[in-house]
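All protein chains but one are shown at their positions in the complex.
For clarity, chains are labelled A, B and C in written order, and residue numbers in each chain start from 1.
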Amino acid sequence: MAKRSRPFLSDLIRALTGERRTRDRDPDSPEALEQALARPPLERLLAACDVLMGHLGEAALVAVAEEAVEAYAELDTADRVTFFRHLRDHFGADAAPIRAAYAAWAEAPDAANLAALFRTVEPRRQQLLRRLNMAAGATLALVHMRADLLRAAKQEPDLAPLDADFVHLLTSWFNRGFLQMRRIDWHSPAAILEKILAYESVHPMAGWDELRRRLDPVDRRCYAFFHPTTGNEPLIFVEVALTRGTPGAIAPLLEENQPLDPEDADTAVFYSINNSLSGLRGISFGNFLLKQVVAALSQDLPGLQHYVTLSPAPGFAKWLAAEAEQDADAARLAEQVGERRWVHDFELQQQLRPAVLSAAARYFLRAKNPTGAPLDPVARFHLGNGASADRINWPADLAGNALDRGHGVMINYRYELGLIETRHEDFVRDNTVTHSDELEKLLDLARRA
Amino acid sequence: MAKRSRPFLSDLIRALTGERRTRDRDPDSPEALEQALARPPLERLLAACDVLMGHLGEAALVAVAEEAVEAYAELDTADRVTFFRHLRDHFGADAAPIRAAYAAWAEAPDAANLAALFRTVEPRRQQLLRRLNMAAGATLALVHMRADLLRAAKQEPDLAPLDADFVHLLTSWFNRGFLQMRRIDWHSPAAILEKILAYESVHPMAGWDELRRRLDPVDRRCYAFFHPTTGNEPLIFVEVALTRGTPGAIAPLLEENQPLDPEDADTAVFYSINNSLSGLRGISFGNFLLKQVVAALSQDLPGLQHYVTLSPAPGFAKWLAAEAEQDADAARLAEQVGERRWVHDFELQQQLRPAVLSAAARYFLRAKNPTGAPLDPVARFHLGNGASADRINWPADLAGNALDRGHGVMINYRYELGLIETRHEDFVRDNTVTHSDELEKLLDLARRA
Amino acid sequence: MAKRSRPFLSDLIRALTGERRTRDRDPDSPEALEQALARPPLERLLAACDVLMGHLGEAALVAVAEEAVEAYAELDTADRVTFFRHLRDHFGADAAPIRAAYAAWAEAPDAANLAALFRTVEPRRQQLLRRLNMAAGATLALVHMRADLLRAAKQEPDLAPLDADFVHLLTSWFNRGFLQMRRIDWHSPAAILEKILAYESVHPMAGWDELRRRLDPVDRRCYAFFHPTTGNEPLIFVEVALTRGTPGAIAPLLEENQPLDPEDADTAVFYSINNSLSGLRGISFGNFLLKQVVAALSQDLPGLQHYVTLSPAPGFAKWLAAEAEQDADAARLAEQVGERRWVHDFELQQQLRPAVLSAAARYFLRAKNPTGAPLDPVARFHLGNGASADRINWPADLAGNALDRGHGVMINYRYELGLIETRHEDFVRDNTVTHSDELEKLLDLARRA
Partner (left out) sequence: MAKRSRPFLSDLIRALTGERRTRDRDPDSPEALEQALARPPLERLLAACDVLMGHLGEAALVAVAEEAVEAYAELDTADRVTFFRHLRDHFGADAAPIRAAYAAWAEAPDAANLAALFRTVEPRRQQLLRRLNMAAGATLALVHMRADLLRAAKQEPDLAPLDADFVHLLTSWFNRGFLQMRRIDWHSPAAILEKILAYESVHPMAGWDELRRRLDPVDRRCYAFFHPTTGNEPLIFVEVALTRGTPGAIAPLLEENQPLDPEDADTAVFYSINNSLSGLRGISFGNFLLKQVVAALSQDLPGLQHYVTLSPAPGFAKWLAAEAEQDADAARLAEQVGERRWVHDFELQQQLRPAVLSAAARYFLRAKNPTGAPLDPVARFHLGNGASADRINWPADLAGNALDRGHGVMINYRYELGLIETRHEDFVRDNTVTHSDELEKLLDLARRA
């Protein structure tokens, strides 16, 4: 790492060395700085945080914030937890002003008193995080810090309330208006492409040759959201294949193929959607991305008529196992598909298919979580975005993971321009899952069985 | 304005038309849309705001936010005030949840209860503004909305509390980490340059030829901060001249000159700093800009040794007039400089100079506002940034405005790398105004007089 | 102009100082360099040319070429002529090798002998120009040098043969494959826009406001060809207005207007085409530009159905004057339109229009130059590109120049995709001028009169 010339940060140095400035000893001297920077990172970080919340001039804030971000990066896991506890215990809000402001508001609950109350109630760590964010590259560092916090809060639930402050700020900073969609292809910088390679977890890639196969052919597209301050970090990305007709299996999309002339394509298939940063969990923008991709593609390729996904069934195996405990047919099916003899036995596939498809239809359309929404998380995402459930495919994905979790089942969700809002509303209002006639027939079959 | 194809926004349409969706009538029809969009803009705006705060899918939010931003732009001043009142009265926070959350926190003032209280206390308009910000171009629109609000609040002080919400969000969005410094020169897009031309108010320009004179010569620089979502809008910019020695008058910098080879320059003069958007008042980043410009210039031109301003004395005339009421000498001086005969009389200039300089020294170094800080606003800015007061010049600016407000006085503030933080701290702690020996002598002169 | 650090160019220095390198005296010393560079520019240029044609290493060539280009720029007109004479007399081809190569070829006229002959016959100045072209910015400097040569050759026809060498090289360097079309609009660098302002000679602009009116509105387009090595220099540019219907007068296009939504436009009007550099005369790429603009526009705006020009009639007044000497009707018409009373007399316009239009029809369609091509140079350009003559308009341009040269007449040429090649061929083969029925009727009228 290149040496960084650090401006003299007398406040920080004094905070660390506890010295007052005197005429004879210069806290701004290189020696004082060197001495200060030799302290352990946790000590440097806490000192920097104190300075950031002090009366330091705004221009100097940037340098102290950089110091803090750098010190945080050097902390080990235990020190990070210590830091989070410190944030919780020392960067909250003072009780007295809250009481006073509340009293004033309770007496006269007008906008001015509400604003005053709001000011006192905001935990001081929000201001701290905003100031840390002044450092170059800090936004991404704060996203990683939240990922650390989420991990730490699993062990120590008392840290969980801190997350509200991170969410509050990250939601504001990663506002959809700040996100920039960019197409990613074989002309993109390698520094971005290696992240796509690393973050792709739906259908992982073996290396650069496979990456090229997904980005370079004329019938492939990849789009990602970027944020102005996190540079080359693709926050979320979707991989798209242009096809004729709706594909019913993933393998043909991932293999090397003679590419299709995009102008001959009638369908855009979203076959992999990945969120990159665990520190942005719950700050979703996948729906914005898909909508913008549909807009970009339909402008670019007027011949496209269908926008579908090819999506996994991540909870199907587990659900079928649960069904199996109460239902003999389900138990038999679970056993047969679990054996995997069908993988290489085409006849057995033919034989099992009706039962698998009809069970999957029940899984996607009838199985609900406690809130009444579909049990399948991917279904919740796409249906909640305004898609409809279109076609179930089996066998559609023979990768080990896909067999383990979904018995090889995949489903196409369909985005229909002009119907997206209505479907979204229906879904939100009463969990209505719009679906094709084909799926309705599979349900009928299931009912009859 | 180009026609925009609007996606069907059934929620918005229903909000406007008050209709429920029925099987026989299609709220998504083009006719329904057209009918809805024919409503007056205030009605459309309020409906859009309601929809934005409802359970609408996030993807549809963007379209509704665009609708709202567009409708706001069509409002006249009276309707804008109505809208602000509406924001104040209907987008505050509900009292009951605040009371409950406060009670819980009062009993157990831990981080979790604080977070819960914070959530209830946040005025709902903050969420509204965040959602409006999803529209393309909305950030700038919201900055302009705040400018409208500030104007309206002058007439109607009850609107002032709303500003806290704008400030809260704009401070977060215009965080220094999101600002990008760019150099502006004659190769910059005309669409940016025309804004420089329009926003330059310290030393206004007559037209493109003068603009070129300030940007194109090799001994000129101009830097501005831009924000990723406000595109070509320079938020703040500084004009720089590269010189040998510290200039004592503005005219030679603005006239056509044989440019100096930048490698021969030893001084960078910041002779004009302009904030562009009144809607960002109080969300300052001038100090960041100057600091980053100094860094860029010293990297680019290692020969530079001095960083000074050439700044006006905007309150000098007013201050001298006030002095004149109590002091005969000041009264005589005020009369003589006010007459302006000296403008064309070199001998008279020579004769008046000592008195003008020493009065100006008192103005800059001794005159204070009620908080004990320098009376001169530009002095507060530069001294607060860590500069020192270096040299007073007279006559230095003979433009009408400069004569009216400052009797033609200008001052150089000096930025010394490595001393900026210390000076800033001294200034913040006890209003210490670091200044040169030369100015000290002028003060002595004043004292003796 | 910034100082340039010059590498030590010992060859050049020695060529200038006539010194041989010795052990005791260092030709590479800064003193020797300074001394050499103090010589008059013509001397420096000729020395540099000698060095360039010598055995100097290629890396050093760049520096010497820069020296030469800089020295040339300092020459006055007389010295430039001297330099051209020098090029003619000392950078031709040696006679003996030509004779030998010719003899070999005459005996065995095969490809190898032809190649050998070609090598001997190429004037050495072509190699010199290629080497000069190694300097940064040299391509544009050589274009300007050719412009100087063309001017000089008017006075001194013996210089004319040099032009063949410039044409040979410039044709190769400005090969269409190297040209890049770029759209120019209000976001283009001011450094480019000021050139558009300067080079526009068909309908000159008063200043930046008018420039903005032609570039910024959504119904305007401007495209130019650029060359990779001439940077911001637009070699040729065309200004386009998007309209409904074919315009019959220039003024409405140039005035401030409510812009038309481009998606409502059915017609693209090329109303001004300008070649920028006189040093590229005869190295035409106007036809490539128009063709590429048509392609770009039709892709961008599928609603466009018509591509027409609005072109002047630069030789009409002169032609009519010549006709007037032999024909009484023409004489009367020439007198009436020459008086210009009609400019403000609408009734007189009505009365004169049939005669003007029919005379103009004869001018455009019947008047020929000695080679049998249309007399009108703009007609030759567009018809030669494959356009047809579509409609004559009068009064269409009341600008002084347009009245003087064309009595206010303008004409629309029409480019029809799919017919361009055929029309071009017909025109080339037998000067066929495809024209509309409307023009045919005007000719009939003329015949009958």
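In this section, a contact is a pair of C-beta atoms (placed from the backbone, for glycine too) under 8 Å apart; a residue touches a chain by one contact, two chains touch by 3 or more.
Worth saying up front: this structure is predicted, and the values here are computed from it rather than measured.
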| item | value |
| --- | --- |
| Chains shown that the absent chain touches, full complex | A, C |
| Touch with the omitted chain, as defined above, among C:Q35, C:S172, C:S201 or C:Q351 | C:S172 |
| Which of A:D94, A:E156, A:E263 or A:D404 contacts the chain that the document leaves out | A:E263 |
| Touching residue (missing chain; options A:H187, A:H344, A:R429 or A:R448) | A:H187 |
| Residue, one of C:A100, C:A164, C:A198 or C:A251, that touches the chain absent here | C:A164 |
| Among C:R39, C:H86, C:K291 or C:K318, residue touching the chain not depicted | C:K291 |
| Subunit C, residues in touch with the chain not shown (by the definition above) | 7-11, 28, 55-62, 88, 92-93, 95, 98-99, 102, 105-106, 109-112, 114-115, 117-119, 121-123, 130, 133-136, 138-139, 158, 160-162, 164-165, 168-169, 171-173, 175-178, 180, 228-229, 284-285, 287-288, 290-291, 384-386, 417-418, 420-422, 424-425, 428-429 |
| Touching residues (missing chain, whole complex) on subunit A | 1-3, 186-191, 193-194, 207-208, 212, 216, 218, 232, 261-263 |
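Assume only the chains that are shown with their structure count from here on.
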| item | value |
| --- | --- |
| Chain-level touch network, classified as line, ring, star, complete or other | line |
| Whole-Å gap between the CA centroids of subunit B and subunit C | 48 |
| Whole-Å gap separating subunit A and subunit B, where each centre is the average of the chain's CA atoms | 35 |
| Where subunit A and subunit C are represented by their mean Cα positions, the distance between them in whole Å | 56 |
| Where subunit C touches two or more other chains at once, by residue number | none |
